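For this depiction, one protein chain was excluded, whereas all remaining protein chains were kept in their positions.
On to chain A.
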């Protein structure tokens, strides 16, 4: 069994996350892969938001760069009709979305994205090595999120705490993004 492999359903083959076993620390920042999560790319027009919010058990955010969290479930606003919803305890998001009767599109992307945590006093400086956004707390407060870039890769950036970021990218870019953040962590100081 590969390092860091996770057992799935009893009869199933093992799950091998993209960044299993990797970790990097700088003077005041730590970069580490986050575990698997259930993820859905949710698309819907405004009239469906209330229905979907009820079905998901959280109020879908409707302002740019904002998010909503309830328990293990978080919804990130990515566009006027687009959210990334993830559930870190792996609860069935597609099933919940299906309960909403209003028109929407829910597509499972649990395996498409890989999440990386950047935490510590220098987390902001570390991400700013490759992300041109203003990440000060005034411009990018706790709970803020954005689809943006890190170096030459597209990422979704979410700030769960003052000194922590969740960086999501597509699976095959995760090696690049993780390596970039590791390099940046060497230089980042708070």
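For the reader, a short list of remarks on this structure follows.
One rule holds in what follows: a residue touches a chain if its C-beta (ideal position, glycine included) is under 8 Å from a C-beta of that chain, and two chains touch if they have at least 3 such contacts; residues count from 1.
Here, contacts and distances are computed from a predicted model.
When the unshown chain is looked up in UniProt, the name that turns up among "Lactose transport system permease protein LacF", "Sarcosine oxidase subunit alpha", "NADH-quinone oxidoreductase subunit" or "ABC transporter substrate-binding protein" is "Sarcosine oxidase subunit alpha".
Checked against the full complex, the one of A:54, A:91 or A:112 touching the unshown chain is A:112. Within chain A, the residues in touch with the undisplayed chain are 2, 6, 8-18, 26-27, 36, 41, 43, 81, 103, 105-113, 125, 128-134, 136, 139, 151-153, 170-173, 175-176, 179-180, 183-184, 186-187.
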